[in-house]
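Below: one structure in structure tokens.
Every protein chain but one is kept in place in this view of the complex.
Chains here go by letter, A and B, matching the order in which they are written, and residues are numbered from 1 within each.
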Amino acid sequence: MIANHPRLKELKFTLRRIFGNPLAIIGFSLLLFFIAVAVFAPYIAPPKYEHNPYLMPHKGYSQTPRPPSKQNIFGTTAGQYDIFYGAVWGTRTAFKIGIFVVCIAACIGVILGVISGYYGGIVDELLMRIVDIVFAIPLLVLTMAIVVAFGRGLDKVMIALAMVGWRSYVRVMRSSILTLRELDFVQAARAMGVSNIKIMLRHILPNGIYPVLVMAFMDIGSMVVVAAFMSFVGLGAPKGYADWGQMVALARNYIVGPPDDPLKYWYAIVIPGGCIVLFVLAWNLIGDALRDAFDPKIRRG
Amino acid sequence: MLGVVLFGVSILIFGILMTFSPERRAAAYVSSPQQVKDIPAIVEQFGLDDPFYLQYFRWIKEVFSGNLGWSVVAARPVWDAFWHYFPITLELNLFTSPFIIIFGIWLGTQAGIHRNTFIDHSTRIFAITGWSLPTFLFGLIMLMIFYGYFGIFPPGIISDDLGMFIRENPDRFRQYTHMYTIDGLLNGRLDITLDALKRLFMPVLTQVVVIVALLMRVMRSSMIEEISKEYILTARAKGADKRTIYFKHARKNALIPVVTVAGWLVAFLMEGSIAVEYIFTRQGIGWWLASSAISLDIPVLMGVCLFFGLVYVIANLIIDILYAYIDPRIRLT
Partner (left out) sequence: MSKLVELVDIVTNFYTYEGTVKALNRVSLTIEHGSSFGLVGESGCGKSVTARSIMRVVQEPGRIEGGSVLVYLDETDETKMIDLMKQSEDYMVDLRGNKISMIFQEPNAALNPIMSVGEQVAESFLFHRKQELCKKVLSELNSPDCKTIYPLRKLLQSIYMAADENPDSFGLKLMSKIPVLKWWRRRMKQEALKQSAEIISKLGIPNPAEVVKLYPHNLSGGMKQRIVIAIALACNPVLLIADEATSNLDVTIQAQILELLRELKQKEISSILLITHDLGVVAETCDRVGVMYAGNLCEVADVKDLFSHPRHPYTRALLDSVPKLSQEGELKSIEGNVPNLVTPPPGCRFHPRCPYRKGICSVELPELRNVGKNHQAACHVLPE
């Protein structure tokens, strides 16, 4: 019976492990919410500038943020940009950044890791030295250096992140491969005469990809955070672009309000900031649940 | 081995720099509008047109003789500015590190021992939230609440009055370490120490929360793995009480994989200090780097990158030594 096919059973078991975890359910719900917002953005917050929906609309140029009102549901930030619009379209930006960067970085990392693990020897040594060098400088610092060299802008930030972010994937994939290579079932396949490439593709890669998957999920959040910080200091998205980090940057001078009402402009920071936190939280929760689900030691507990 | 890495780092940094055209790089040597006309002359003068390796060796030679260029942001040579900013960052990290280590290991051990209980679940939620909070955002919110609303824990390094006093009275207040907390004690000025501590509190808290979240999880999973091992059963069968089992046997072994992660933690510490220093306006290396990036102050970028590379290499060296100390299996090899 198809329901008793071992692979399907394993899949069902894994799914149950993932969703049996209440935190995972919260994560998935959050993610679905964000996906919905991103997909339906043109309907939820109709763009003012047809040629570039990422430009936030602003009525006027006054620097003081205005609190939530009937025209601006979340209020406006410095320069009268509508926070609600920014929050909605910023979701799209966040997805763009996270998925683009992680996909490219993961692909590069996995390919290099596979080459390193498969060939071993000099190739492995060389690649590992290069990875060591790229690792030596913190992600943020390298990204800043590259952005300074290439120029500001969200696209440059994304390229810079992708150029640096692959380093962890190489290590993770390589260690996965090295562990799997020695396991009995791989030795058995070798003894049966299966070619190296087939072993790599059919046995090692499908089994070794899990830690990479877990890392990728959690990395999406990290990348969005780094990009947000870059926008915050002014190296990323330009002013008025619908990016959460950019929106926090706009409110820089309004962190503390007048002495009698210091939290007056809370919405300018908390709302875009909250979006970032919830977005990252969603990916982290899912990544964490995946890690617990895939960990063989905790699996059958 | 480490020398190779450093060498590679320097090449990497220099390589990034070289992506600028010679004219743009010349702009880094320019300090007044009139000199803009002279850019071709500057290119000529500094040999900015020469092949890569020539320029690289020239630069390395300068680096080794202490000349890292001029920082626009600091209005003084990079080397001097570095020693001006370094104590601030050192002070911050000196205060964060012990808390991170103590809380991370303690909470992680407890979560691992009391697995799937309330302690475990609550620390897990704390860990995930802490990890999801971007450092800069957390810092901003803390600033809003504690400085804006409650009026305690102001940003900056020292209050304006005290700062002026220190600057104008070098004979009455000797800056031995250039760290206000320690110098305050050494000079018998507790009020300076307290003021500096007050302003340190938020930055330290911000860093600690985010990094403890990571360390705790690693410690926890390491403990869980150790506790299920066979030698723990032997210890139990020997008549060891729970305390001896967990802390004498399991935890020591569990620390080994944690030391591996220590490299990551150092990196996060450094990254975090950039955000924290920028948000709380503490002029340390991180702040300097961020400001230089915004102002395209290239020599600073290169110098600070080198510095970070150096820190990483030294940290890994220390970690390797620690490894050999904890794990006797590694010692003979």
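The rule is simple: a residue touches a chain if its C-beta (ideal position, glycine included) is under 8 Å from a C-beta of that chain, and two chains touch if they have at least 3 such contacts.
Note that the structure is a prediction, hence the values are computed from the model and not measured.
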| item | value |
| --- | --- |
| Residue in contact with the excluded chain [from B:102, B:233 or B:318] | B:233 |
| Contacting the left-out chain in the complete assembly, out of B:124, B:189 or B:249 | B:249 |
| Residues in chain B touching the chain absent from view | 229-231, 233-241, 249, 252-253, 256, 326-329 |
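Throughout what follows, only the chains that are shown with their structure count from here on.
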| item | value |
| --- | --- |
| Whole-Å separation of chain centres (CA-atom averages), chain A against chain B | 23 |
| Residue ranges of chain A in contact with chain B within the complex | 23, 129-130, 132-142, 144-150, 221, 225, 228-229, 232-235, 248, 255-257, 262-263, 266, 269-270, 273, 276-277, 280-281, 284-285, 288, 295, 297-298 |
| Chain B to chain A touching residues, read off their complex | 4-6, 8-9, 12-13, 16-17, 19-20, 124-125, 128-129, 131-134, 136-137, 140-141, 143-145, 147-149, 221, 224-225, 228, 267-268, 270-271, 274-275, 278, 289-290, 293-294, 296, 298, 301, 304-305, 308-309, 312-313 |
